[in-house]
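What follows is an incomplete set of chains from the complex, kept in their original frame.
Naming follows writing order (A and B), and every chain is counted from residue 1.
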Amino acid sequence: MGREVVKMVLEDPELQLVAAIGNTSTGAVDAGSLVGKPDTGVIVLSNLADALSVSRPDVLVDFTNPKSAMPNTETALAYGVRPVIGTTGFTPEQIVELDKICRDKGIGGLIAPNFSIGAILMMKFSAMAAKYFPHVEIIEYHGDQKLDAPSGTSIKTAELISQARQELRQGNPNEEEVIEGARGGYYDGFRIHSVRLPGVFAQQEVVFGAFGQTLKIRHDSFDRAGYMPGVNTAIKKIMSVTGMVYGFEHFLD
Amino acid sequence: MGREVVKMVLEDPELQLVAAIGNTSTGAVDAGSLVGKPDTGVIVLSNLADALSVSRPDVLVDFTNPKSAMPNTETALAYGVRPVIGTTGFTPEQIVELDKICRDKGIGGLIAPNFSIGAILMMKFSAMAAKYFPHVEIIEYHGDQKLDAPSGTSIKTAELISQARQELRQGNPNEEEVIEGARGGYYDGFRIHSVRLPGVFAQQEVVFGAFGQTLKIRHDSFDRAGYMPGVNTAIKKIMSVTGMVYGFEHFLD
């Protein structure tokens, strides 16, 4: 993901790459060459604080992992740099604490488990439709090596649907599974189905059924790079925000 | 459609059938028997004014045709009956005039080319998505005997998308049609495709494409009866409305 961010920044004339953090064990590398582009003069560094101290950027983009993300965010804020963080795993207490630091510094920050505008719209529309169509099932598709089922996005979608729709336990109460698990995973009255196949990156379809009709909302993601328009939007919007925002959906109106 | 309405009203304990208008040339028929239900005591009549005068209903539901709909609406209003009209073809001037009569009488009315909640949500979501995903095409499917292409619903959807998105002429400017018409019908920078096949009632898919992802919103309608939940909602909501409303979407929040 880091490479995709570097590429996206280099390709947008409104943005400027001033530093890049990565593994430097193989010697000095120019950030441009890492992504198949001409040299940029920005040498990849290993220490975040040093890099921020020297380059003084407006924004830090971090796609590391839950363990590194909290200290990285604190380091960024210590240097007055706005963090745009693409990992999960922050506790509500941590977010409150980071929000306080942001406000003290008078700057903004964003923590977003999902930067895909398409996925966020899919979730939003699903919640809206659930108000009128309480009968719903979710089918999500991922690569066949994914470990967890159902996906985080499908559980988040299910949560939003649950909040929006009238309470309902769907299906025939006397339904019987001839093969165990055929009816999928149960979530608050409805079902989530997880398909795992090679050739698939990340897809989800939310199907609503009512007398004589079905309504389907489907998002197909073919590539990590699909997140970049969202990261780009976030980098620009974060400049006019104060406080720590949780969830990229707040940057869409 | 008239029969579907009769059936729906008879099946809802909150509603009461007090009159039915239809072809009476084959003799007296009970409205119940027309729809395979027990007799209701409501005999189908041929003259609307007579029927309204005798039965004094709260609401008239009309699924006739553009030519009859205007006089029928005027007759209903003359008797203080709220019209719920499922035909197209009203001019803006006629709607203004009917709105005035409604307000004079202190009652409400609805003219709705489409009562399908699913179709209306599809249009609404498409307009919302077009703001973020300006690249879009519409594919609509109807039975193979349909005369016009593209469908009224797809043109309405295209209109709403056009209003919501940034101006954009999609596609390669040097694109060439090896077979004329392959790229579909042109509407304000994007394309509409009309598929006509037996076995299909009415379906539409709106496809948005962006780097690395697609977002699809699809509505499949299998049956006229799919409109009935919308008509049912309209009959109930119309009681607390004043003025003539155009478009069922105004009855959804």
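Basically, a residue touches a chain if its C-beta (ideal position, glycine included) is under 8 Å from a C-beta of that chain, and two chains touch if they have at least 3 such contacts.
For clarity, every value in this text was computed on a predicted model and none was experimentally measured.
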2 chains shown - copies of the sequence in the complete complex: 4
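Here is the rule we use: only the chains that are shown with their structure count from here on.
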Distance from subunit B to subunit A - Cα centre to Cα centre, in angstrom: 38
Complex contact set, residues of subunit A against subunit B: 116-118, 121-122, 124-125, 128-129, 132-133, 208, 210-229, 252
